[in-house]
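Apart from one protein chain that is not included, each protein chain of the complex appears where it belongs.
So that you can tell them apart, the chains are marked A, B and C in the order they are listed, and the count of residues begins at 1 in each.
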Amino acid sequence: MADANQGHVIAYGSDPYTDFAVQKFREHFGDGVDVYFVFGGTGANVLGLTAVTESYRGIICTRNAHINVDELGAVEKFAGCKLLTVPPAGGKISVDQIRHLVPAEDDHRNVRPRLISISQATELGTIYTQKEIRALSEFAHEHNMLLHVDGARLSNAAAGLNLTLREITADAGVDVLSFGGTKNGSMYGEAVVFFDKELSRKFKYVRKQGTHLASKMRFISAQFAALLSDDLWHKNASHANRMATLLAAELEQIPQIKITQKVQSNGVFAQLPGYCVPLLQEKYFFYLWNEDLSEARLMSSFDTTEDDVRGFIQSLKEILASAR
Amino acid sequence: MADANQGHVIAYGSDPYTDFAVQKFREHFGDGVDVYFVFGGTGANVLGLTAVTESYRGIICTRNAHINVDELGAVEKFAGCKLLTVPPAGGKISVDQIRHLVPAEDDHRNVRPRLISISQATELGTIYTQKEIRALSEFAHEHNMLLHVDGARLSNAAAGLNLTLREITADAGVDVLSFGGTKNGSMYGEAVVFFDKELSRKFKYVRKQGTHLASKMRFISAQFAALLSDDLWHKNASHANRMATLLAAELEQIPQIKITQKVQSNGVFAQLPGYCVPLLQEKYFFYLWNEDLSEARLMSSFDTTEDDVRGFIQSLKEILASAR
Amino acid sequence: MADANQGHVIAYGSDPYTDFAVQKFREHFGDGVDVYFVFGGTGANVLGLTAVTESYRGIICTRNAHINVDELGAVEKFAGCKLLTVPPAGGKISVDQIRHLVPAEDDHRNVRPRLISISQATELGTIYTQKEIRALSEFAHEHNMLLHVDGARLSNAAAGLNLTLREITADAGVDVLSFGGTKNGSMYGEAVVFFDKELSRKFKYVRKQGTHLASKMRFISAQFAALLSDDLWHKNASHANRMATLLAAELEQIPQIKITQKVQSNGVFAQLPGYCVPLLQEKYFFYLWNEDLSEARLMSSFDTTEDDVRGFIQSLKEILASAR
Partner (left out) sequence: MADANQGHVIAYGSDPYTDFAVQKFREHFGDGVDVYFVFGGTGANVLGLTAVTESYRGIICTRNAHINVDELGAVEKFAGCKLLTVPPAGGKISVDQIRHLVPAEDDHRNVRPRLISISQATELGTIYTQKEIRALSEFAHEHNMLLHVDGARLSNAAAGLNLTLREITADAGVDVLSFGGTKNGSMYGEAVVFFDKELSRKFKYVRKQGTHLASKMRFISAQFAALLSDDLWHKNASHANRMATLLAAELEQIPQIKITQKVQSNGVFAQLPGYCVPLLQEKYFFYLWNEDLSEARLMSSFDTTEDDVRGFIQSLKEILASAR
């Protein structure tokens, strides 16, 4: 970014930093992709979805999907679409769960889905395999639908699967992707990637009308260029995943704690004794994913250190000990 | 309507027919109500809801609510709101089912509900008692929410409960009502009733911007004036209910048929042997409510005759007999 | 309509009345048209426009167009589009006036128009000739735009031009039409006519999500079938036009009155001495089009009688006389 802060360039994305970043995306995701930068993750999801659907069609997602529970109805407001939700199984959607949402006949009264939107890694830190993604994209394409991936943590998923970014997107039939930088080291900025140029036809208009055309786009581009160079995305993501694995391993040693989801990326979901939560939150920032179960959502990131993990475990043990 | 078709009057609702119809509404629903006419039922729901909520708040309803499954996402598109759905129990919502949808704290990321919307009679032909409605309105009001009733079949519910229209709305704490005429004898037109004038403040603007200001509103008004005079609403609805009761009684005599919902208004839900359905549909118009169960939704109306019912039963018996 | 009120038919437009009405439209507008019925004129305009444009494109119209000044921003709210307005010349748009609104290059920051929308007859009662319409449609088609006609008074225009409905629409290159019945004798209902079936592809969804699918559509269809049978549309419109001509002829005899627009259809615009206006409005309903100029908009309709006109003139003369 310091580089991009020198000299005068043309605004609104007609600059060499953006061209370079797009080139990097094509290296990682395939020559055929179209890439557009926006300010943030909710914008990436909302605008990427809006660009490829009519308002009278629906978007299938899990009940706990970020687009359903963390964006304050942004999709409904801007895209005008209904979300068709299904209960997540281990955080995921399977074809069997959603088959009934695609009516055999089109009667123009019931909302017909246009997209399946999945989160990779999921909201529960689990990961879709390439095969699972392909099953969804094939089902989508058979029914005139598209597969959208909310990839705020796509890097963590790829690292967790030990696959390339391309293998879990283009090669698995993904159509539209929100690719996140913020959770993997960036200050701001998100990329919307279209795997078929026909699908991106409206995006630059949707982005502008959707208030996400950055005048100094080069600063977003520069961050993505850095992430996609020298495997930085992979280093950051692998590190975060390792920290989650370490955290889970430590938590498993503590009898009062129960790990509730498979630890496959950078998130650990664990039930803690209720009294621990406020005491731990004095020192560490985390949410309760499920208040009734006292289930915490513990996320590691590119800058989590082993000392952070050990400190957390130490604090937890002290709280548990003092409670006896 | 023939009356309203004579002479010249002022357009857009400033006419004596509309004044008279509003007066009739006040007689039936209470002096404090504000009433506005629109063209149809989906418009009544969408505009009535839009007028009392911000786009970033949600609307609680059953998964099978008309606003959720029969309006092609009209609420999402126009109000911009998310629908927060719960599985219906006998067609209804209870407070216990929805308590978890009202977050204790407001964190401006999760959608907080603004309205509970129920259908009376429900989509399954069942009826909320006055006590059940009051429980919902009290819960709503305790949490800065409102109670909305989709009353496309409110007349049938009132007749079924043997209560006045006022007893199951104003007296039970309802805030906003879509009052249907079309299913009870009208050609077109629906009324949006606000039980607190403060809530109706924006409605005339929302209606105009929402494309539902009728230039010749007197024709809608005249139909409602007729329905609400001389107990016509009650006669029509009671008749329709009786026809449903008759139909259910006849169906119960047929061993191959299973009634699946309590028959409390003008709808009968019944499982038929699958092969009967297309044969019956050649002569009678009805939907399958649940295709997997071969569960038919059989609705009676103000102009259903006993002969219609007996003819239906006769046809069904013949089909069943010829299948042996 | 009394006919359509007998017997049971399938709801939502799958009925013989609607089929017959559509057939009548094809007789009058050409075999290739697709026709859909909605409840009212604002709905017809908003939904017809929405069905053929993206939200990020604009709609060219005159500053005094009904869609700009009489629909409370309904187009902006539902279609999401910007209206690009030009000052009307005699109520009309010409190609020269709008050329500058079509940018040579597409820079995705300025709104590019998708439609030219004209009113026929215009808001000032004047009429576009077939040649004028064709000039606009050719310009539109050269620039990837469409020509939309708000035809609330199309019948009056056709009668005024002594042309068929087809000659001033299909034959002049019109793409989408709102065809009004309400101002020509109907109680309610408006038709949206697409002159190219490809353009109508989304309409039935837009109509449903836009709250204008009538359950008892046959009552709208029946009214249009009647209007388009036995030249009723033409009789009604010609009569209204004659009454306007008569009114204008009488007004011209009165020295204190100035006719301000050419009288070509069923509207007369005339400047009256200011003190006359409230006195006349006690007996006759009309708007002041321009309050500063004391310019009244006097509309005749299918049911205006010669006696109505002579009564109005008589009242005006008495007011003028008593003011001396």
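FYI, a residue touches a chain if its C-beta (ideal position, glycine included) is under 8 Å from a C-beta of that chain, and two chains touch if they have at least 3 such contacts.
These figures come from a predicted structure and were not determined experimentally.
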Message: Out of B:K202, B:K283 or B:R310, which residue would touch the omitted chain in the full complex?
response: B:K202
Absent-chain contact - pick from C:A65, C:I98, C:V111 or C:A225: C:V111
- line: Out of A:Y17, A:F39 or A:W233, only one touches the absent chain, namely A:F39
- request: Touching the hidden chain in the full complex, which residues of chain C are there? Just list them.
  value: 55-56, 58, 69-73, 76-77, 80-83, 108-111
- request: Could I get the residues of chain A that touch the absent chain, sorted low to high?
  value: 1, 5, 8, 10-11, 39-43, 46-47, 71-74, 77-78, 182, 187-188, 205, 208-216, 219-220, 285, 303
Query: Where does chain B touch the missing chain, residue by residue?
result: 12, 54-56, 80, 108-109, 202, 204-206, 208-209, 213
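Methods note: only the chains that are shown with their structure count from here on.
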Field: Most contacted chain pair (by C-beta pair count)
entry: B-C
Query: At the place where copies chain A and chain C touch, is the share of residue numbers found on both sides over half (same) or under half (different)?
result: same
- prompt: Distance-wise, how many Å sit between the C-alpha centres of chain A and chain B, to the nearest whole number?
  reply: 40
Statement: Distance in whole angstrom between the CA centres of chain B and chain C is 34
Field: Separation of mean Cα positions, chain C and chain A [Å, integer]
entry: 50
Query: Which chain C residues reach two or more other chains?
result: 205, 208-209, 213
